[in-house]
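Removed from the display is one protein chain of the complex; every other protein chain stays in position.
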Amino acid sequence: MSDEGKPAVEMVDIQIDGKWHKVPKGTRMIEACRQAGVEVPHYCYHPKLTSPGNCRMCLVEMGMPARPRPGEDPPQPDEDGHLPISWMPRPVIACANTVAPNMGIRTESDLTHACRQGVMELLLINHPLDCPICDQAGECSLQEFSVEHGNGGSRFREQKVKKPKNVDIGPRIRLDDERCIMCSRCIRFTDEIADDPVLGFTDRGSHTTLTVHPGQQLANNYSLNTVDICPVGALTSNDFRFQMRVWFLKETESLCTSCGRGCNVTIGSREDKVFRMTPRENNDVNSAWMCDQGRLNFHYLASDLRLTDPLIRVDGKHEAATWAEAIRVSSEALGRCQPNEIALIASGRMTNEELFMARRLASVMKTEFVDIVPRNGEADDYLVAADKNPNTTGAKLILGIDEPGKALEEIRKGIAQGRIKALVVLQENLIDDAGFTAEELGKLDFVLHTYPLANPTADAADVVLPGAAFSEKRGSMINVTGRLQRLNRATDGPGQTLETWEIVRDLIQALGGGNGIYLVEDVFKQLAAEVSEFEGLSLSKIGSLGIPLVETGETVPLLAREQERIAKGIIVG
Amino acid sequence: MEVPADLEKEIDERITHYPVSKRSAVLPVLHALQHHFGYLSNEAVEWTAAKLELQPIKVLEVVTFYPGFRQSAPGKYHIRVCRTLSCAMAGSAELMESLCESAKIDRSSVSHHHPIAVSEDGQFSIEFAECLASCGFGPVCMVNDDFHEKVEDAGALLGKYRD
Amino acid sequence: MSTSTQEIEAPDPAAKIARSAAAIAEYQQTTEDLVGEKLVLNMGPSHPATHGVLRLILELDGEVITKAEPDVGFLHRGDEKIAENMQYNQFVPYTDRLDYLAPLANNVAYALAVEKLMGWELPARGKAIRVICCEMARISAHLLGLGAYAMDVGAMTVFLYTFQQRETVYNLSEQLTGARFTTSYTRVGGQIRDLPAGFLESLAKFCDEFLICLDEVDKLLTRNKIFLDRTKDVGVISKEDAIAWGLSGPNLRGSGVDHDVRKANPYLDYERYDFEIPVGEYGDSFDRYLVRMEEMRQSVSILRQVMADLPDGPINVVDAKQRLPQKEGVLMKMEELIHHFILVTEGLDAPEGEVYFGAENPKGELGFYINSKGGGVPYRLKIRAPSFVNLSILPHVLPGHMMSDVVVILGSLDFVMGECDR
Amino acid sequence: MDWTFLVISVVKIIGLVFLTILPMVAYSVWAERRVSAAIQDRVGPNRVGFAGLLQPMADGLKFILKEDLTPGHVRKFYYWLAPALTMVPALLTCAVLPFGSRMFGEKMVIADLDVGPLFVFAIASLSVYGIVLAGWASNSKYPFFGGVRSTSQMISYEISLGLSIVPLLMIFGTLNLGEIVQYQAKNGWTLLPLWGEGLSLQGMLLAIPMLISFVIFTTSVFAETNRLPFDLPECETELVAGYHTEYSSMKFALFFLGEYAAMIIGSGLAVTLFLGGWSLPFGWLAPDSTTAEVPWWHGLIHIGVFFAKVIAFILFFIWVRWSLPRFRYDQLMRLGWVFFFEIAVANVVLTAVIMMFFK
Partner (left out) sequence: MAIVVKRPKLKWWEQLYLPGIIKGLGITLRHFFKSVGGSGSVTMQYPEEKWNDHLPEHYRGAPALVTDEQDRERCVSCQLCEFICPPRAITIIPEEIPSDDQWAKVEKRPKKFEIDMIRCIYCGLCEEVCPEQAIYLRKDYSITGLTRGEMVHDKEKLYEIGGKRVGLVNKWNELK
């Protein structure tokens, strides 16, 4: 959220590794160092959670201006006005202490090195030799800090402590207690963010065991976030477990499209297969979290039901065809219709660019029957929005729909009366999601349908075109709070899949409606020229975190609470 | 698990000692329950959690932390053998062995999580304890609340209690 | 320069070179006006004498070459680009395939280049082992160069004799590295293993037998008038030209330039060994042949010195943070396992900076230029391939010669396309 | 028509050409491979049959079964003609070679011409057409080079070849090869004048020009048959395969066979002229004259002796090939014209002088 209207923050001078910096008063030392470009290693600290200071990895040397002994002259400031610092003999943790004026911090001294080395050695004493089977290898803080700060070789000669392994603590999560380094991030997450405190440490001591209470499960809709914040491989996702090594994954910044929230995600893919989605920090949308439901909603991308080739119905049976053939058949059928004999049903799951091309198509086909299928569901008190279409806002803006679904009834009536002879259905499964029936669609002369998966509507359509799914296209969407955000392509679609805007472009062209556009950037350019809200924007200007576009009055419950906690100084944020 | 009304009353009273946060009452409540039932069952933990408006896991964390809390039922006579340095040097391991032998206790299933072993007849249970504060007179052990120093004859000791 | 000159012919090499240059110029001038069509002949890329896939576009007037243009790149694999996506140690197998007649020497040169970037220096024994590798590679490469050279002028049997000796070198390298050809022996900061038991004995035996073979080849060729006819005064490269075209290795020394990286800029403790740098006098194909023959003898002498005085001790740089830990540790120790994982997946933590390291390889100075932005992968890696540079002189040296001389000159330049095209 | 003559000639042709020379061609290839292998410390073909003796059959079968490719860019007629033109002259020349004395009253020569050496040279020089045509008809640069080179090479060396045997003809005074052999049988071989007339002073002195003749003759035969160190027309490291670069399968085999046949005939001629042909040394078992009857087993021995000598000479061919580098084209021409030609002429004079002054 913006900084406007807040009282001016008092700034203090602090010295970090010999250089003086100005930071806001009350900043945690670790954050002050981060702002100064010095990374202090840490395990338990997480800016979105409270700081228990239990991992001891972030130990730094601290000093304050020396106070003169009685009778001594007060120390003289140097030419820059800084007082000499007298260093404390013992290190302090940087995560739970805040800065004070003229404070000195040393992160790279012999003492801090020795501390980190010692902490690393202790952490590794009972750590199992699991790297070869541990999913965290490759993004494991333990590995990274061990190499950066730890011993090169092991001095440990004893038996390691045995703890429970491969524990089923919830439907989506597996726990390995031997790997746990007791940072308690997961416990704090379930306590503070997810409000489902089922995790805890039992048998504290050398046998400290992370566990859920007997009979309970870590099953809330945000449980997989604990896997993300686990700095080691103690918590692993059943879904991603053993699927792919993270060092093979290509990371693409994109959006979750399972509801209108538009959580920012990173898609991890290898060779055109999506392996996981993880939340990407965006403090205006999803903080650093996302729901499990949205996170796991990508498996259909590799489903056997994926449409891979354009299909044309010949004698009641669908046959694979080339794109050119499918577009020709479609444009001929659509070209025969008079104005307003065609209805266009687009989707709130389409990107702005696709919706814009749909709008073009509607005007080329000269039809007023345009609508999207509304999808409403339950919202929760965290991130999940009631609107299950990721881009309803965009559809309203671009297609000029006030109330999604209103025109659908008229279209159904038109079909029943025979006024509407052809239907273009883009990325929507009318029969399953909008209550249409196969008989209804059968009455039409021609039904064109694009969709990623085989579905009953496709069965009833005359031409079925394979449309790309969310990870396979570029474009933009507007979430429920009116924020314009960008999707990026992580994988190539299977077979001959095309993005919907490309399909619609070809259709428009075949219907004689203008020249081709070859880049999604150009679509956006034309969109920006025609729709006033987008004026002056381009895809690249949206940036990786998006920009607020329209005001819808919606808020994010989870973010509101986070702001509150930041204001109270409980977390850093 | 049925908590008797008078016990609950006593517990309620103890809770009132902590007006700021009921959470602080967790130890007294647990002590009261263990005193009554002899150990803290899972139901007891959950009862406590409900009583103090806590999550059960938070209570379990406390229960597992203190060796004074037992999670399984002990025998009628619970023996604690000191194993801290001076007793250990004075032969607490041997004492444990002879006690087990004479009480017919099998300690092979004892683990960190379940330190207590109970005899077949349920008469005796035994566990190691840390310093019982009589280092000059080891080996030392306690049977229920009775304190025994310089224990040499395990059979004789147990004989005093055997029904 | 010292040595007896009683057996040396022709008093003034410079005059001779000038004479042959003048002859070419004259020929070109006198034939320029003649009416007649010139024949453009594509020699290669698949041609027996081009030792791989070199293409020469020759413009011929009868059998005489008037213009020659080498066309390289048929074996281009983009090694330098591949290197930008390979960890330093992952790239070692690719160096096998540069000068594939001397993979061991390539391995060593590459490892030394990266070690220069890392600022590492091998222990004495490691260096001595690398000297053995280099000199074995030199002998092996020169043997092939010699055999192929002889085969190009028709003496097929010499090729087979030299190959027998190469076979022994292969056996040795198999014993040492586990592979005959694609040795991949070095790692940054060391080599994959110490000398195996019995290796030195085999090497000593090879040195003795090899010299016998070399004498035989000497007898078959050096005083054979046919061979002399074919090679003397053919492909003369003057001292100045050799320097101007950046030649290196035996080709440079054949032209009388006393430059050898092992002497000029010693690495691997080469200054410890007593050896001579043979140079030619006239810069013709025969001189280059003689220089290679002598270099092999010198290599044997170096090998014998190394064997006589092989230091004990570790062979590798010891750095727990930068070198893969011992396998036993990886299996049973946490820190070692973690370091193993990070080192494998992230590679060396090389400092930022750029280095160039050139080593005296059989074909000349093989140089690696590494530009590092830090981390396990080079930002840029360029290879100065001696064969590539040596071939650049062809358009200068070929015109005026006869078509049959092409094979002799190519043979005497002794290039490898794997390295030239990389 | 003399039927008896016809039948006997056919028997001789079949016996010599098809049952002897052609298998010898095949086996000289085998010998070439085995000997070169031995020289190079290898084994050579040893898999097909005992010691690889069936290898030539396998090779032949392979040649026949291989795809017979005619490239699109060639001049077809001449391209097809060339291999035949190489093979046929080589086989034709063996008509005048006396491969034995007499058997069953028949001279062991197919055509007992009185102009034997001339016939050989005349026919052998035809084989250059095969190579020239192959080089030209292939319509490709490397064969073209090969063709051009071989033309000039063969023509050049024919001169010294011809001149080198002039001294012999001066001595023998006949052009009938049978009589030349008969003379040597009685009076010492040209290179081994150790009995009969050879023991005379003149005979001994003549051995010097004869040796020179022999060297020139042998060298020239090497050049004529395109054998290393004179294999410039094919010269695989320069011209890929010279004139037969574009040939495959049986057509290639014909070139191959032609070369070896020429080598055998060359050896036969050398043996006949310089090493006493079919005769044994020291006049053993020598018939009195070319017309005198000899027992059949003598005839058989003579045939054996002839082929033994030829085989030895072929081995010499092979041995040389695997020991030497090859010349450069201009060096070869210089050698032929400046060196051998002059020496051959001088040798004629020398012989004449010896014959004149040391009667």
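Per-chain residue numbering starts at 1, and chain names A, B, C and D are given in the order in which the chains are listed.
Keep this in mind: a residue touches a chain if its C-beta (ideal position, glycine included) is under 8 Å from a C-beta of that chain, and two chains touch if they have at least 3 such contacts.
Fair warning: this is a prediction, and the values are worked out from it, not measured in the lab.
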| item | value |
| --- | --- |
| Which displayed chains the hidden chain touches across the whole complex | A, C, D |
| Hidden partner chain, touching residue among C:76, C:193, C:373 or C:396 | C:193 |
| Touch criterion as defined above, residue of D:37, D:84 or D:159 at the omitted chain | D:37 |
| Hidden-chain contact residue, picked from the options A:83, A:100, A:129 or A:566 | A:129 |
| Given C:106, C:140, C:157 or C:238, the one touching the chain that is not displayed | C:157 |
| Contact set of chain C toward the excluded chain (per top definition) | 1-5, 7-9, 86-87, 89-94, 157, 164, 167, 171, 174-175, 177-179, 182, 184, 192-193, 196, 216, 219-220, 222-228, 253, 256, 258, 276-282, 286-287, 290-291, 293-294, 324, 327-328, 330-332, 337, 340-341, 344-345 |
| Sites on chain A contacted by the missing partner chain, in the whole complex | 128-133, 137, 160, 162, 165-166, 241-245, 247-248 |
| Chain D residues that touch the omitted chain in the full complex | 35, 37-43, 319-320, 322-324 |
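Criterion: only the chains that are shown with their structure count from here on.
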| item | value |
| --- | --- |
| Interchain centroid distance [CA atoms averaged], chain C/chain D, Å | 45 |
| Cα-centroid distance, chain A relative to chain B, in whole angstrom | 50 |
| Chain centre separation in whole Å, for chain D relative to chain B (CA means) | 115 |
| Junction residues of chain B, two or more chains touched | none |
| Graph class of chain-chain contacts, one of line, ring, star, complete, other | line |
| Chain A partner contacts - residues on chain B that touch it in the complex | 42, 55-58, 60-61, 63-65, 112-113 |
| Residues on chain C engaged by chain A in the complex (per definition of touch) | 319-321, 325, 329, 331-343, 345 |
| Touching residues on chain D, where the partner in the complex is chain C | 36, 39-42, 141, 145, 228-229, 231-232, 235-238, 240, 322-331 |
